[in-house]
Every structure is written in structure tokens, then in C-alpha cells.
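Only one protein chain is missing; all other protein chains are in place.
Take a look at chain A:
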């Protein structure tokens, strides 16, 4: 990314980190080395019991590594006082882990309180955090966690984790216990927060779709936390490192790939024949169409917004362009994902119209564009992995 100066997160480095519990021969986490870049969301994903949570909990030393080093922002985490270290690392867990006998405000205020902030600053910060996660302070400040819905509790959990403005945030399946719709909203909101906050977030989940949606990078972990693949979601979807990763990615990798791409990133067509209804007569358009050898043209309104598709046959009888042809149905914007575009293409029967930010016509997209893009990404990642 170009705007690296806004990043408030710091880099985390795990170097040959191993955790061995006494009494078990196999280590729970075996020799993990990875770099978590500053200001990125890195997802640790893997089957239950693979040691992904253990790996994460070693970063804030809720679990002490048996060997290896962990540095956070250049500092050796193992040399710091563990309690003080944790106050500088946000921590959000499944079902929020809110203290039931504390009000929402008291829950959010815990870490600032531990850091010795004065009361006024804490109060301000609590309100600010509640605004940030979309809870009205006046309404929710004095409520107890049991009086909130699961999604609201989770928001308070995130607010509590962020209250002392830590550079690093650890999230252990934070959205695992809420319904799918709320989960989707919370995920969107985390992404929205992250565009402003730019923390370093380590996020543990077993849901690969969640990983694809949230992750800047995904580490797919196998037994004892062995890293099977550590790459961008696009790269993992396009070219899984091995069969296990492929199995974990699951069916429909190409469809998931489509959710990661935006229409603006692909080469859509912009050669459709267009005409503005007000200043073109049917006869004029008809002659332009025969000249260009096209059977269809797109009629736009005065502000160049797409209105209707017309067939050359329709024009011989029409008096004006205002009412001929078939109205344009689903539109896609340049911001839409390719998945949305594909949906529109299928609904429209071959071609979907692409509009710009003000709804003006910028081009069309068809199934060929989509398949070509997927093909191209696959080839890129294949040659990329062959080269490395």
C-alpha cells in the first residue's frame, strides 16, 4: 500500500516458536516462523485442534512459548512484564467475554483504568469507542451485558479491545457465536474500522469464507500449527499449495475468487454502441449501427445513464428513441464485486451494463470477461509459484 504513514499497527515476528506441554510427546505448536506485517489483517485458519489459538495466545503470552522468540514492533515480547504487555495488545474472544457484573461503560473502561488514565479521559474514550462500534452511548452506557443482543455484546467486546488504542489486536473467533446475518454485519464493520485504524490484527477462525473476506493475508495451518500456505486470499484461492489446503478452501474456489475482485480491476468492454435519446433520431442511430455492424445499441438519457437496449429491427418503426427496445435491468457499478457482476450477467442474459460513480455508462461486462480474468489470475499465480 502506498499510504503506509497512517498505519498505527506494528509488525509481529514469530521466530521458531514452539509450544510443548509437559506430558505430551508431540508439541502443540511446532517451530512456527512467520511475519505479520504492520497494519494488516492476518488470518490464522485451520481445522479445530490445529494449534491456531495456541499460536495466537503465545503472542500476548496467555500461553508461554517453550522455545523461540516473538517480537512485537521490534521489542522482545518475552522480556516484558506479561500483564503490561497485554494492556498494549487488544484481545477479543468468542462470545465477547464481557464481565456480566460490569456495565458496558465499565467493561470498555477496564484497560484504560489499568493504565491509570484519569477519569475524564476514560469517560471520553468510552463514549468515543461506543460511537466507533455503532452503539449510542446515552442508551447503552449503563446497560449490563445480559441486556444486550449477541451482536451488541460483540461490538462492546471489540470496543473494549480497542479502548486503549493498542497497536495490535488479537481476535479469537470473535464472530463465531452470532447468527450469519449479524456476523456479516460485524465483519463489514471490522473492515470499515480497519480502513481508519490500520491496526495489526491477528484473527483466528476455522471459517475459510470469513478468512477470505477479512484477510489481507491468510495462513492456512495444519497439525501443530505447521504453516501449509501463507499468502493473500487471491493466491490461495487461485493456487492452493497442496491437497489439504485445497480441501480446506473447499468447493467453489473460483466463485470465492469472484468476491475478491472488483469490476474496476478487470478489463470490461467499452465498445458498445451508445446513443443519447434526446439528440439522436431512430434513423440516425440505425445508420450508425449498420455502419458499425452492430445489432444492438444502448440508449442513454441526458446524463448518460443507461436506459434501454434497442435492436436494429426496432428502429424502422420507432418515432423516437424514448420508448423503443427493452429496459436495462440489473446494473453493476465499477465498485461491484465480480460475483455481483456475474449475477447481473446471468440475469440480463449475456451482457451487463457497467456504470460509474454517478451512475453514468462506462462499459459492459460479459461472461468472457469473467472467465478470462479467472484464467489470467490462475496463470499469474502458477508462474509466480514456479518462479519462487
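Criterion: contacts are C-beta pairs under 8 Å (C-beta built on N, C-alpha and C of every residue); 3 or more make two chains touch, one makes a residue touch a chain; residues count from 1.
Throughout what follows, contacts and distances are computed from a predicted model.
Of the names listed as "NADH-quinone oxidoreductase subunit N", "ABC transporter permease", "Gas vesicle protein" or "Chemotaxis protein CheW", the one that matches the UniProt record for the absent chain is "ABC transporter permease". Only one of A:16, A:101, A:119 or A:294 touches the chain withheld from this view, namely A:101. The chain that is not drawn here is touched, among residues A:110, A:312 or A:367, by A:110. Mapped onto chain A, the interface with the missing chain covers residues 60, 62, 83-91, 93-95, 97-103, 110-111, 114, 144-147, 160-161, 170.
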